[in-house]
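The other protein chains are all here in position, but one chain of the complex has been omitted.
Moving on to chain A:
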Amino acid sequence: MTDTKRYLIRDTRVLGGERTDILLGSGRIEQIGADLPADGAEVVDAAGAIALPGLVDLHTHLREPGREDAETVATGSRSAAMGGYTAVFAMANTDPVADTAGVVEQVWRLGRDAGYCDVHPVGAVTVGLGGRQLAELGAMADSPARVRVFSDDGMCVSDALLMRRALEYVKAFGGVVAQHAQEPRLTEGAQMNEGVVSDRLGLAGWPAVAEEAIIARDCLLAEHVGSRLHVCHVSTRGSVQIIRWAKSRGCDVTAEVTPHHLLLTDELAESYDPVYKVNPPLRTAEDVEALREGLADGTIDIVATDHAPHPSEAKETEWGQAAMGMLGLETALSVVQHTMVDTGRLDWAGVARRMSATPARIGRVTDQGRPVAVGEPANITLYDPTATRVVDPSAMASKSRNSPYVGMTLPGRVLATFLRGVPTVLDGKIQ
C-alpha cells in the first residue's frame, strides 16, 4: 500500500540527532536534510520530535479469529499504529488456532485489508497448541502469509523431543521457534510469581526455575541441532544469566523482554487486582534490574509487547478466575523510555535496534526495521520524548482496557506513524 501524496516531516531529529526535515514520497524516504522545500507535499510539524524507524512487535495477540470481543486484527493493528508500530507478529493462540495455512492466510489478509500496519501471523508449532504433533509448518511457511516465526505461546512445547524436531524442521525455510518457557508441572495452578508476596497472598506460585529450566534445555537443544531459538518474554534474573551463557557458547538464541517486566513487580498483586495478572508473572525488583541490564548489554535482544487484550469481564473478577495478560502496544515506547532511556541505559539508536531492526531480522521481514535513510521504505515513527501523559483508557485504540498503566503518568507521546509513506497516526490520532 502506498500513497501518491507526499509528506514533509518538518523539524525532526533522526534517532535524536541533529534537527532535519524528511521528505516522504512513493512509499519511500526521498530526501533528508535541513530546510527542504515543501514543494506541494503536506507538511507535518514534528517540532523537534525524534524520528525512529517504524516499530516492529514480534509478540502481539490480536485475538481474531475467535475472540473478537477482546480485539480484532483491525482494532489491534490500530492500537499498534497508535504505539508507533508499523509491523506486528500475531500470535497463534486464536480460536481456531493458527496451525494451518488457511488460518494464517486469513489473519494476514485481515491485516492487509485493515492497513494500519503489516500483520505477520505466527504459526503454531503443534496442532491445536496441544504439544503432541507438529503442525504443518511448511504449509504455513509457503502460504501467502510466509510464516517464519512459530510459537505455541501461551503453552510451552515441553516435550523435549518434539522441541528438537521443531527446531530442526524450521531450518528448511529459515524459520525460528519462539518458545514460551514454562515447565508445566512446576506451574500447575500458578497464579503469580512464587515468593514472599505469593506466600503472603495465598496465591499459588510460578517459580522462576520453571522458566529457567526450559530455557536452559532449549538453548542446549538449539545448539545441538544448529538451529535458531527465540525465547519469549524472559522474566527472571536466572533466565538472563542462562541466555548470556548460551550466547557465549555460540548458541543462536535471541530473547525478548516485555515493557511490563521492565517496570512492574509482583508487589502490585497485593491489591488482588487482576490487571496485574500476566504470564509469565510480574517478578521481583531484582529480576527487573537484571532484565534492564540484560536488555542494555544485548543479552536480551528485543522488546516485545505481549499485548494481550481481554474484555472487562475477564478481569473484573477474583484473581484466581481472571484471564492472564495485559495491553502493551500503546504504552511500550513510553515504558522503554522511562526504564531504559531516562535511566541512561540506552540511547535512541539502541531503542531502534531493539524495537525495530532486530525484531524484523528475527522475523525475517526485509522491508521493516530499516534505517531512517534516503531510499528506504518510509516506515517512520515520530515520537516526542519530552511530552508526558496520564494513561487514559478512553483514548486507547485497542478494543480492550486491561492496561496496568491506566492513571499512571508516563513520558513521551507518539505524534505520528507512517506506514510506507502513509500516515496511520497523525497528531496522536488514528487516521
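Quick note on the criterion: contacts are C-beta pairs under 8 Å (C-beta built on N, C-alpha and C of every residue); 3 or more make two chains touch, one makes a residue touch a chain; residues count from 1.
Everything that follows uses one rule, which is that contacts and distances are computed from a predicted model.
Not every chain of the complex appears here, and the one that does not is recorded in UniProt as "Aspartate carbamoyltransferase", selected from "Carbohydrate ABC transporter permease", "Probable sugar-binding periplasmic protein", "Light-independent protochlorophyllide reductase subunit B" or "Aspartate carbamoyltransferase".
The hidden chain makes contact, of the residues A:Glu18, A:Asp35 or A:Glu318, with A:Glu318.
Within the whole complex, the absent chain has one touching residue among A:Asp199, A:Glu289 or A:Asp342, and that is A:Asp199.
Where chain A meets the omitted chain, the residues involved are 191, 194-196, 198-205, 207, 271-273, 313, 316-321.
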